[in-house]
Structures are given as structure tokens and as C-alpha cells.
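See structure below.
Removed from the display is one protein chain of the complex; every other protein chain stays in position.
We just call them A and B in the order they show up, numbering each chain from 1.
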Amino acid sequence: MTTFSARLDLVTESVGGDSPRPRARRLPVAHLGLVPFAGYVVIFLVLPTVLAVFTGLFDKAGHLTMDNFTALGDPVILETFWNSTWLSALTAAVGAVAGAAVCYALLGIPAQHPIRSTVDALAGVLAQFGGVMLAFVFIAAMGRNSVLVEVLSSLGIDLYASSNWLYELPGLILPYLYFQIPLMVITFAPALEAIKPQWAEANLTLGGNRWTFWRRIALPVLAPSFAASFLLLFANSFSAYATAAALASQGSQIVPLQIRAALTSETVLGRENLAGALAFGMIAVMAVVMTCYALIQRRAERWRA
Amino acid sequence: MSRATFYPHPAVRATIATVVGAFVLLPLAATVEFTLRDGDTGHSFVHWAAIFDPTKAEAYKPIWVGLTNSLTLMVVTVAVVLFLLAPTMILVNLKFPKLRRLFEFVALLPVSLPAIVLVVGLTPIYLVIGRTLGTGAWTLAFAYGITVLPFAYRSIQASIDAVNLVTLAEAARSLGASWLTVIRRVLAPNLRGGLMAASLIAVAVVLGEFTIASLLNRQNLQTALMLVNRQDAYVSVVFSLMALLFCFVLLLLIGRTGSIGARGKDR
Partner (left out) sequence: MTAVLHRTATSVALDEVVKDFGKTRVLHELKLEIRAGEFVSLLGPSGCGKTTALRLIAGLEEPTAGSIRMNGDDVTHLPTNRRDIGMVFQSYSLFPHLNALDNTRFGLDMRKVAKDQAKAMALESLELVGLGGLAERYPHELSGGQQQRVALARALVTSPKVLLLDEPLSALDARVRVQLREEIQRIQKELGITTVFVTHDQEEALAISDRVAVMHAGRIEQIGTPEELYLTPATPEVAAFVGMSSMVPAIVHGGTARIWGQLVPVVGGAADGEYRAFVRPENVHLAGPGQGGAAAIVETSVFLGASRRTDARLASGEVVSLQHAADVRLERGSAVRLVIDPAPVVVALAEG
């Protein structure tokens, strides 16, 4: 017994200096380590958010005013919010269904398989890093000078007969789908992977078949994740800016473009700091959507474990 | 194969792949075709070669300036990720486990705060930065660090969890290592995968970023492409294809090294 504790003392001595130091002295140092990051986040995340939300309450002279918020009631602005809403809902719905189909088609293919890695990488690029570049792709692919238009006009169809729609609101639908579908693939794949083969086998042993499996087991279990992903797609579409900015260089049919207009011109509709009010409106929408998302996601994870 | 499989029929797989694949690949193919146009009827690499054409160099200058800025931004943003975010994450995981949930909330907050909204609040801040640090594009990296935060956080945290960082650190400490040694010889080598993934994602995000740069009036690759597009419709498309391809390869690399996600945990 005594030899063991003596050996232990030798070890702690050689390690040097750690044990006898009073506890109080160590804590502040560790806390200091958090300061740089905390400071960074405050300056570049918290502060801009606060500013974005609250500048709407002030006019250019710095006085409190509700003018900017009442401006949100302007029919043009309201129409912008409506446009953003239906565009987001539509692209989210189509994107969710198409993306879910792709996830379904990929079921059972192991992660390291070349098909899977290619799809994952492609989905990642298109979903997150496209922006301006996607706009160029669609102009090249569907614009007035594109191959598609030539082919269609040789068949007697003039794609741009009624209007130059690619550069207007309807023209955003296809480019948005281009990043919504990949985003769905990325977001929804884990939910599909969480379907346990034991459920399918139990279903069979209990007398069920493929239909009962999907109808009574898999689809009900997937429903929350699907809804959560839909919400995520909605939020993603609502807040997208770059593609719209590149395609609609003048117009302001959706909220992000209205914010651009408000930021780049000194007076919009005669009211300053409108951008702040618009930003507030956007955050309000995002907050509602993301809260619902978080709640549904928590329920979905409970079943996954 | 087990009879109980619920996987789709090969015909179903093929149909979905064809339909969605066409939607995804046809525009890209048409874009490539677009860049290969020469005059009204011919096809050649004339637009691709034009990038290096010295007579056009003046017109394309904004792109090279933008690209250089973007490269600088990549370096600084990656530095923010590796030397500010990662050490803080290690610190929180080891010393302040109770702060983990708060940290996660903060790190994922930018998902709900789109760039277009952030920019409204960043404008006054960057006015101040412009007066103190100058109006160089590199200062955008601070904002980019926030944009990249959710992605980088997920990669690094997944790595931390998969490796069971806390246990490793405790084991190393019990064997007598100083904190510096623990970080240098035990933690960093094991986190390499997550750090690498976070850095590569940061590179891809910076490359494609437009919103913040544009509305804060600084030049990066994407704003330059927009600018040049007004004169020359082809060169921006060429660069876009290259950038997309580059990001694609980056993500393939990340996926292959298995550093995204904590697949090891599911075993």
C-alpha cells in the first residue's frame, strides 16, 4: 500500500505544478478564452440583427417614428410580401415533392457509392453556393438567345410572346426550384435513412405488404420530417436574394428586392429607414417559420431514436 | 437480398433519375453550349480562350480584381473559422459543457437570419469599419464568418462528437500532458477531418457570396461577374461554370474523406 502511494507522489511531482494551484485562479483564464468569439458574435451578428430590427423605428433624423412600419401597409409593399409568400410556398411545395422523390430513388445506395457522392456534392453546390451563377445558367439556358428558345421557335412556339417573363416574377420559379430541390435532397435524406428495416420486416411478419408499410408506417413516420423540410425550403426561398437580384436588375417584386431598393436609394416612397421596417417584417416571417420548424423537428427526432 | 426490403423498384429509380436529372442537367448542358458559341452558327472555344486574351484584359480586369479579393476573403474567412471558431468550440466542449446548447443556438442562428436582413444592420457597422480599417474588400470576411458559422459549426461539432473529445482530453491530462500538448498532439490531429470540411465549405460559401458584397459596395468575384456581364454576356457564364465545377469538386472531396456528419456514431 505504502509503495503505491509513494509512486503516485513521484508521478504528480514530475508532472509538475498542477495539483497545488488553488482552483480560483484557473477559472477566469478559461472564461477569458470565450471573450474573442463572444465579442465577434456580438459585433457581427447580434448588433446587425438589433440594428436591422430597430432602425425601422427611427427616421433619418433619429426620432422615434412609426412611419416606416405604417409604410409596410402600403399596397405595393403588401403585394411584395404576398409575392414572396406564394413564390416561396410554390417552390417549397414542388421542391419538397421532387426532392423527396430523389431521396426515395436513392434509398439503399450506400454513402460511399459514386452515385451517392456525386448526387450529394451536386446537391450541395446547387443548394448553397449558386446564387448569381444560377441566374446566369438560366439566362443562358432559357433566355432569348438560348438553345431552348431556338428549338421551340422552330416548332412554332414563341416562349417570350407575351412578355419577357424570365426577368419578371414568374421567371424566378424555375431558377428557385433549381436550388430548392437539391436543398430538399440534403435536408430530407437523413429522415429516409432513419427508416429501420426492422419496421418493414415486422410489417411482413404481421401480415402486411408494401402498401400497408408505406401507408401505415413509413409515411406517417416521415410526415413530420417532410413538413419540417418544407418549412425550411419556404424560409430559404423567402430569404433568397442573389438569384433574384441578378435576374431582375430593376424590379422589386419580392421582399429582398424591396430591401435592395430601400438600401440603394436615399428615399423610397418618401420614407427613410424603410429597409429596417422591411427587415423587421422579414425576420417576423422567418421567426414564425423557423420556430415551427424547430418544434416539428424535435418531434421527428423523438421517433428517430 | 432480404425479401422485406422497402427499396424502390429499379424502374422507379430510373424514372425519377431521368426526370429530375433532365431538369438539373439540361440547363447546364445548354449553358455549356452557350459558352461554346462562335458567331451565329459556329461553335468553338473562342469565349474560353478570350479569358487569356491580352486585348480584352482591360474589359475583364474587374473579374481578376474580384477574384483576387475573393481569394483574400477565403483566406481570412478560413482563418476566422480555424483560429476563432474552432478553439472556442474546443473550449466550450471541454470547460463549459453547460454552454453547449446556447452555443449551438447562436451558431445556428444565421440560418434564420438571411444575408439580406443582416446586411441592413451591417451597413452602419461597415461604415465605421470603412473609417477605421479601410474600405478594402477583405473586411467582408468578418461578416462571412457569420454566414459560414452554421456549416462550420456542424462539421466541427460532428467531428468533436465522433471523436469523443472530452474523454480524449481527460485521458491525456491524466497521463500528465499540459493543455498546449493536449491541443497540439491529441485534439488537433483528431479534429482534422471536421476542420478540413469546415474550411472547404467556407471556401465554397465565400466564392459564391453576392448579397453582402453587393449591398456593402465592395467588389468580389460575384459582383465582378455581374458587372462584366453587362458588356460581355459570355465571360461571366464561363467563370460561373468554372466556379460551380470548382465547388462541386470541393464538396466531392469533403464527402469522400467522410468528414461531413458523424457517420461513425451510428454503428
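As a working rule, contacts are C-beta pairs under 8 Å (C-beta built on N, C-alpha and C of every residue); 3 or more make two chains touch, one makes a residue touch a chain.
This is a predicted model, so every value here is computed, not measured.
Among A:113, A:196 or A:298, only A:196 touches the chain that is left out of the view.
Within the set A:29, A:61 or A:206, the residue that contacts the chain not displayed is A:206. For chain A, the residues touching the absent chain in the complete assembly are 196, 198-199, 201-209, 212, 216-217, 220-221, 302-305.
Assume only the chains that are shown with their structure count from here on.
Centre-to-centre separation of chain A and chain B, using mean CA positions: 14 Å. Looking at the complex, you find that chain B touches chain A at residues 2-8, 12-13, 16-17, 20, 23-24, 26-28, 30-31, 33-35, 80, 84-85, 87-88, 91-92, 95-96, 99, 106, 109-125, 142-143, 145-146, 149, 151, 176, 204-205, 207-211, 214-215, 222, 225-226, 229, 233, 236-237, 240, 243-244, 247-249, 251-252, 254-256, 258, 263.
Note for the complex: chain A touches chain B at residues 11, 14-15, 30, 33-34, 36-37, 40-41, 43-45, 47-53, 55, 98, 101-102, 104-105, 107-108, 111-112, 117-118, 120-122, 124-126, 128-133, 136-142, 145-148, 177-178, 181, 195, 197, 200-201, 203-204, 210, 213-214, 218, 235, 238-242, 245-246, 256, 259-260, 263-264, 275-276, 278-279, 282-283, 286-287, 290.
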